[in-house]
Structures are given as structure tokens and as C-alpha cells.
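Complex shown without one protein chain; remaining protein chains in place.
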Amino acid sequence: MSRLIFFFWLLPAGLAAKVTDLYPHEDSTSIHNHFKEARDGDTLRFNEGVYYIHSLVVTKPLVILGRGNCILDGSGKYEILTISARAGTVQGLTLRNSGYSSMNDFAALKVIDAANLLITDNSILDSYFAIHLSNASRCTIRNNTIEGKAISEQLNGNAIHAWKSHHLIIENNTVSRHRDGIYLEFVTHSRITGNHSHLQMRYGLHFMFSNDDVYTRNIFEENGAGVAVMYSKRVTMKENLFRNNWGPSAYGLLLKDISDSEITQNRFEENTRAIHMEGTSRIQLRQNLFKDNGWGVAIQASCNENSFSNNNFINNSFDVSTNGQVILNVFEHNYWDEYEGYDLNKDGTGDIPYHPLSLFGLLIEQNPSMLILVKSFMMQLFERMEKAIPSLTPEHFVDLQPLMKPFTP
Amino acid sequence: MLRLPRYIIYDILRNKIILAYTLLLFLISTGLFQLEENNDKALLGLLSVVLIVVPLVSLIFTTIHYYNSYEFMELLLSQPQSRWSILLSEYSGVAVSLLVAYGTGVGLPLLIYSPGPTGFYLLLAGLLLSLIFCSLAFLIAVLSRDKAKGIGIALLLWFYFALIYDGVLLLLLFSLSDYPLEKLTFLFSALNPIDLGRIFVMLKMDIGALMGYTGAVYKNFLGKETGILFTCLVNLVWVIVPLLLAKKIFNKKDM
Partner (left out) sequence: MIRIEHISKEYRRIQALDDINLFFSRGQAVSLIGPNGSGKTTLIKCILGLVLPDHGRIFVHTQPIETSPAYRNQIGYMPQIGRYPDQMKVGQLFKLLKDLRHSDPAKLDYELYEEFNLSNLFESRMHTLSGGTRQKVSAALAFLFNPEILILDEPTAGLDPLSSELLKKKIIVEKEKNKLVLITSHILSDLEDLCTHVVYLQEGKLIFYKDLPTLQQETREQKLSRAIAHFMKKNNPIAPLN
């Protein structure tokens, strides 16, 4: 923010920025002309009312403002605003009804080859893609409310879509009812903070090939499949809340082929699977809370050198599961609510190791029909025997020093 | 007609075993709710206890009661009463007593600590199990003249429903794991009232929803009105069929 303001202060002297007011009674051509005539650094101000405009292309640094309740309507056919400039601001607008195309990624607000944009306090409703960035850098997308139509995965675009961009800041937006809430592909060095992504058809947040990014304090809930981080490196995930991602193939967080990342202090509550890991390596999972999930962490055999410490596992049907026999990941100092050991030397960690793998979890993974035996007397007996003397589950899947009480920082 | 059951209930409700059973259930229920701050977990624990204890006590208590009332039933049968009315009176006497014991021992704590739909379904499941295993016990008792043998069979039957059946089911599911069995498992569950009660309550606890596709299939079927209807109907069959069989045998039985 401060960086942008600073930038505008540096605009060439003598070209004092001009403010042009726009009104709903003006026709489309006249609006297009205003934009054509505007000079770098000018402000164009939409006044209250509905504007039916399409394919408005901005190629110079402008401040575009909305005053009162002003609505830019794409009539369900067109893109509304495209910005391709080295700076600029879009603020206080409502964009709605942008068009759908099966060939192009039609968006309400498209950013192409741009930098230093501030997109803030807008509402974007009923659009295919809402904000679509490609080849953008140092842009900030903040405080926007985006709500899609939630028709189907094919007919819905992403709410905030970024491709081949870097140094983005995406914060405090509320996005819902799109395909993906926030989609990042080849996006690096970006920060995603404080967003609320819910009710997406697919993922609340979707990473593809995006390295060195940070996302913190977001809330992801009731999405079709949760959050997916794929084919990425050095991603920091911190203090997010993953909640209520329920369904046959739903996850809180899906990790696929990612490495050297950090997952810290997140909360996973009431997900079918809190975390599903596939082909991940060197990930630190620390101080997370797994509560009321079907599965806490599902670790596929393709994962290695991940470490779990100081996590709290509370009231999950199954805390962890795996499909492999060789264990290349480390668990230590986690709290498991099912742990029944003792702590004679009072150092806060239990004196006997804990085997968090559940035999029943293993069975049900292989044969879902086994669900019919959940919590049956027989299963509980087997489970106890297995926990005491692991025979069918991998013996080395173990927390040697389980915590006696939930971890508190 | 209703007088005889009333006397029998009066008699059983003063029985020390029934009082101990009520107290046991009450202590377990309140204990679980007191010790476990997580309400769902307490319910889950209570469910496990109910599924084991209720069938066992219902079976054994009913069987013993039948044998102990044998001479009294003889006297009643020498009165101008039909055999069916005596059997039904005895059945309703024992059944109502078991229901009262369970309703007090588990129902009251549920009402205090967890008065939601899950608690209600747990209560319902236990009540139905009481009735079912009371029926089965009557069937066992009329089949076997010998008390020791009858109690032995009752214990075996409990063992079968509580443990062996699930073991066989486990093996079966293992060997048939290549086939889609979701629908078939409803049938399997219907063949064991303990399993049926367990799944019924589990689904209310939303565990089912956490279990992915299969859980969704179960929830879609058993969680909806049709499922509740299905469960109740199957339970009713489990109550009525053994009782009718017992009636048929009792009518031809030499006392």
C-alpha cells in the first residue's frame, strides 16, 4: 500500500492528476472515450448507477473509483475491465455478469502484463472468472468480495486466478461459489493472508507449480475438496483454519509432490481427511490441531523425511493412516488423545511409545465396506491387541515420546 | 389381561438384579459424561457399553427369570387362562421391567447430559435391544427344559451376536473385497441386531459422513427416513419373530 502511494507521488510534476466523473446515462462509447482521453495518473470516477459496458481496456496507470453503489454489468456476454499497465488502482466497484467462454478465460477483471496494481474493496458477482491475473507482479488484491454462481466445475471459473506472476499480495478477500477460490499457477514470492474461501466447487485454494509462497490466517471451509498444494516447493502454511470439508473425496489439505515446506499452527476440524500427503518430502508439520476429523493425516508410501511434532490429535476417527510398510517419516512429541501410557518421571512425555496407526483404519482403507464394523466390540478388541503388540500395522510407525497433555505454545 | 403383567412387573422391579442393573447403567452413564468433557466421545463410550451390556443382561436375566417362574407359570396355567396369554404376560412383564431399568439407568443421564437427537437414538437403540434379546431369551427358555443348558445357550447366543458374527463378517468382507458390497452390508447388518443398533447410532453421530464414499452411502440410506423405517422394521421383526416362535413351541410344550 505505502509503496503504491509513494509511486503516485512520484508521478511527473506538471501533469497534475485530473478527476473525471462518469455517469450511468452516458453510453458505452462515451465511457470508452473518457478512458482513451485520460492521461497517466488521472482518476476516473464512476458515480452511482448501473453501467452496461464491455471490454474496457486500460493500458495506462489510472485510478478507477466507484462512488456509491455503482455497478458495471457485462450483460453475461463480455469481459468488463482489462488492465494492462505498469500501475493503477481499481476500487469500490461492483462488477457483475461477465461473460462465459469455453475457449478463453473470460473474467470480470482481467490483469495482463501489469504491475503495481491495487485492486481493493470491490464486489464481483456472478462471473465466470472474477479476477484473472497473468504475468502480473507486485499487485495487491485486498478486501474484495467475490461470489460466483456455483453451477458446475466446468461452467465456473476461479474467483482469483493468477498465472505466471510474482510478488502478489492477496489478503482479506471473501470468495465463494467458484471453481477454485484462489488459484495460483507459476506464482512465486506471494503472500495470501486473511482470506475466507468457502463453498467452492473444487478447492478453496489451489497451488500449482508455485514456489516460495506464504499463506497465513485464511479460513477454508465447506469446499468441495478443501485446499490443494501441488508440485510446489518452499510453501509456508501457517495459522489457517481448514474446516468442514466433507465428502467422498474431500480433504482439508491435499499435498501432492511438494517439498521443503512448513505447515505450522493450522487447525483442521471436521474434515473427511484433514491432510492427505502424496509424494511429499521434507515438510515440517508443527503445532497443528487435528480435531473431529475422519482421518487426521493420510500418508501415502511415497512420502519421506516429513516430520510431525507437537501436533494435537483430538477426537479423530483415525489419527493417521498409511498404505505402506516402510516408514520414512518421523513422529515425535505429538499429543494423541487415545494414548493410554503413563509418565513416571513427570517429564511431560509418556514412557511407552504410541502406535498411532489403527488396524481398523488400515482395513477400511483397503475395503471401505468394513465401515460396517466401526466401533464394534470385536474391532475394539483387535484394536487394543494391535496397539499393544503391532503385528499387522508397521511397527516403526511410532511416536516414541508422545505428549501427556495437549501441546500449548 | 393387563393385571398379570402388572404383578410380574411389580415383582421384577423389586428384584435385586434389576436394581443392580439399573444402578450399573446409571453409574456408567453419569460416569462417562462426568469424566469425558467431549460429549460425543462420552456417547460413543456409552454406546459401546450399551451394545455389550444390554443384550447380555437382557438375555441372561430373562432366561433365569423364566426358569425361576416355572412353577408359578404352572399354577397360572392351571387357571382358566390360555397359554399364549400367560406367555405374553410373562414376556411383557420382563420386557417392561428391562425397559424401565434401561430407561432409568441410561435415559435419565442422557436427558441430563446430552438431550439431543444422538442421545435419543442411543436410547431408542438400547430399548429395542432390550426387547429383542428378551424375545430371544424366551425362545431359548421354552426350547430347553434344563436351566443350566438354557443359560448356556443364552451366553453362546450373546457371544455370537456380540463377537463371532462380526468376526465372520470381517472374513467375509475380506474374501469378497473385489465386489462392491455397500448395499449388501445393509443386509449383513440387519442379520445382527447389535450391529444394526450400532450403525444406526453411529450415523447419527456423523461418523459416517467422515468415512468418505461408503459412509455417504450408509448415511444416504440409513440416515434418512427410509433408513429409520428400515431399522425400526427390522428391529420389530427381531422382536416379534422369536416371540411368535416361542409361542408356537410353548403352546405344544409339556410343563
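Letters A and B name the chains as they come in the text, with residue numbers starting at 1 for each one.
Here, contacts are C-beta pairs under 8 Å (C-beta built on N, C-alpha and C of every residue); 3 or more make two chains touch, one makes a residue touch a chain.
What you see is a predicted model; the values in this text were computed from it and never measured.
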* Structure fact -> Among the displayed chains, the hidden one touches B
* To do: Determine which one of B:24, B:76 or B:249 touches the chain that has been left out.
  => B:76
* Option touching the unshown chain, where B:15, B:39 or B:177 are the choices -> B:15
* To do: Extract the touching residues of chain B with respect to the undisplayed chain.
  => 3-4, 7-8, 10-12, 14-15, 68-72, 74-83, 252, 254-255
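Here is the rule we use: only the chains that are shown with their structure count from here on.
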* Please work out the Cα centroid separation of chain A and chain B, and write it as a whole number of Å. => 48
* Asked: Which positions of chain B touch chain A when the two form their complex?
  -> 38, 40-41, 44, 47-48, 51-52, 162-163, 166-167, 169-170, 173-174, 177, 181-182, 184-185, 188-189, 195, 198-199, 202, 207-216, 218
* Show which residues of chain A lie in contact with chain B when the two form their complex. => 246-249, 270, 272-273, 292-295, 314-315, 317, 363-364, 366-381
